[in-house]
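Shown here: the complex without one of its protein chains, the others still in place.
Up next, chain A:
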Amino acid sequence: MRNSLFRIPARFLRKTPLWNLHKEQNATMAEFAGFDMPMIYKGVSIPQSVEHTRSVCSIFDVSHMLQTRLTGEAAVTAIESVCTADVAAMPDNSGSLALFTNDQGGILDDLIVNKISNNEIYIVSNASMAEQDFAILETAAASFGCRLEKIETGLIAVQGPKAAEILQKGTTTDLSTLSFMQGADLSLFGIDGIRATRCGYTGEDGFELSIPAEAVEKLTKKLMEDGALLAGLGARDTLRLEAGLCLYGNDIDETTLPPSAVLLFTVPKSRRAQGNFPGCAEIVAQQKSKPDEKRVGLIFQKGKPPARQGAELFKDGEKIGRVTSGGPSPTLGLNIGMGYVPLELAKPGTQLQVKVRKNVFEAEVTKMPFIKCNYYTAKK
């Protein structure tokens, strides 16, 4: 999520297919990545929304994200030429978190790459980087004789421990066979043509559903009848922080390399060995020489103001790093954050100080995620 300091008149903003429902539900709307998006809904505070997601189920409108489909005989080669995932090694109908990188190894965006088959790749990436991402993919498609199309459907994330149970009522597909990051074509409550991926960005079990635009409101209302509550981008940002997940533009950007961001797991060894994506040599070099600084989790002293993006970190009076995301965690009842610190100060338990306005107080380096993530694994 990016900060938007300038208010753009709502009439110039794009609307998702769920915009009418957001208004009907009295959401407080704000601009995000050129879209008029719900931040919170009337009568449901952010802490309540977070709690409902962690104990029951919430629905997030993420239709603003860029969805693309890359097709052709060389689709796997094409996508691998611009991102870090080992798509060739992925089974059909599975997805992976991956990165678009530049020639310096910097992160241009994070994305979910789904391999439908060897000839078809389905990609979901950040709304804030949509223009850049589409251009990257267009160039890759052209270079390898593939076709690229923008998918203009509704996209919702249904997240929480009851997500599978709620969706199962509407489909004959056995969802218990789908593990985290696996995908399937579904018919849900009589609506056909839904692409489901068992993922999300909250740390909970759940599904992202790409739904024909004309049917997304009907399906969302159906899920709401069964106990799911709409949740806004405010809750989503808090949930992803609790789950230790990066927000592009805050926690990672084009100057951050994956080892420093602790995202080397998105760059498999096989791809590092092949060396055939932008900046691979630089990423391998940083991995070998160790990065100067590393992304860590932070828990801040109780009773002090929340440390947010931009707060400076100190050790013995010396400025050593910065907070890249931060805020209250309703689940933990603590102020948490993530930020970058020198490698020698990155060990969990390290005591640091943080400055918020004129207050200087304690910050402790901690492991992430802050909460136990509940990703689902199918029984064999």
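Here, a contact is a pair of C-beta atoms (placed from the backbone, for glycine too) under 8 Å apart; a residue touches a chain by one contact, two chains touch by 3 or more; residues count from 1.
The rule we apply is simple: contacts and distances are computed from a predicted model.
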Which of "Small ubiquitin-related modifier", "Ribosomal RNA-processing protein 42", "Glycine cleavage system H protein" or "S1 motif domain-containing protein" matches, in UniProt, the chain that is not displayed: "Glycine cleavage system H protein"
Touch with the omitted chain, as defined above, among A:Gly34, A:Pro212 or A:Pro305: A:Pro305
Chain not shown: contacting residue from A:Met29, A:Ile116 or A:Ile371: A:Met29
Hidden partner interface residues of chain A, rising order: 1, 3-5, 7, 26, 28-30, 39-40, 42, 45-47, 233-234, 237-238, 303-306, 308, 327-328, 330, 357, 359
